[in-house]
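For this depiction, one protein chain was excluded, whereas all remaining protein chains were kept in their positions.
Naming follows writing order (A, B and C), and every chain is counted from residue 1.
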């Protein structure tokens, strides 16, 4: 399958004063899923950032929320690539419970960036290959 | 002026492993600006949530990023109301440095919600009045 | 063995402006290990909190730091019970890398609390039994 699966229980401190998961946490969930998605790179996402000094900063993020997420829930995240260019890509994260209840969807446009110069650069071949393996149409 | 101004220095722990502010923090910045925006309610946003049991959960958030934000920067957030309905509203947060450098823009659609029933409800009159005072066109 | 093991990669956004994991994150790591430690309760820690309305708020936390933790590291947490009373307990979390490098130690005194009344209460039998199984001397 092209979709990459990642599971993640809600943490105690992710709840807000309204008793549901704070909406800002979903950007972190998306990034966590992306880190796992790039786990197949040699050294994973950490070595890309720290040794190769290439990162994937967000230029655009769209999040839509369907059902409130609560403490005790386990979030299932289905990550796929929606658009793949030479320097940028759009990742999509469908977030649901194990029983299929839809929680949220996050679309995340990233740009391959030389972190030393903080300038866009061509996507490294292995990063692009990982994204290409998970293109959903 | 219709725009509501809020200033906020970047905190030490908001930086990520790439050396810039984590993109997920911007949702928190938007919420912080919104809490300040509703400071004119009696008891502010906290009493709305805790006593009146009405909240404004997000149903949609769009964030676009222009310039990386760094530790030492002070973020200036200009909050205004883009769309105002009976039960929902779209808030817009223009985020910049004091020198005018554009950092990010966040659009945030919220729905007036009875937190006990977790069901949408008509917006309380004072909430609506605050939003109405800051409509930008 | 009495010690409960929990592993956890450092997340991208846990790094601070000095380039190492923010010291405040270690309290969250300890809590995460504690939630896993109580995973053997029926419904785990979430049901204890949400349905049985009993929690274990901290009254005292001592953290000592040995080696800076960095992005890319995987933290191994060894949780054990240092002291066990009728209403309170002290948990100890030894935090290290997989290669044995010592990172930090956290001691965490919690008090069994009726969350509705926000008053201390006798520890539920299953909570106490879990703690008792992991007493280290």
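As a convention for this text, a residue touches a chain if its C-beta (ideal position, glycine included) is under 8 Å from a C-beta of that chain, and two chains touch if they have at least 3 such contacts.
All figures in this text were calculated on a predicted structure; none of them were measured in a lab.
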| item | value |
| --- | --- |
| Omitted chain's touching partners, listed by label | A, B, C |
| Identified contact with the non-displayed chain, of C:63, C:84 or C:97 | C:63 |
| Of B:13, B:90 or B:105, the one touching the omitted chain in the full complex | B:13 |
| Touch list for chain B against the chain that is not drawn | 9, 11-13, 28, 31-32, 35, 43-47, 49-50, 70-72 |
| Those residues of chain C which, in the complete complex, touch the missing chain | 17-20, 22-28, 31, 46, 49-50, 55, 57-65, 68, 115, 118 |
| Interface with the undisplayed chain - residues on chain A | 12-13, 15-19, 22, 24-25, 71 |
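One rule holds in what follows: only the chains that are shown with their structure count from here on.
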| item | value |
| --- | --- |
| Rotational angle, Cα trace of chain A fitted to chain C, multiple of 5° | 180 |
| Same or different contact residues where chain C meets its copy chain B, judged by the half mark | same |
| Whole-Å gap between the CA centroids of chain A and chain C | 27 |
| Gap in Å, rounded to a whole number, between the CA centres of chain C and chain B | 33 |
| Two or more partner chains touched - positions in chain B | 17-19, 22, 24-25 |
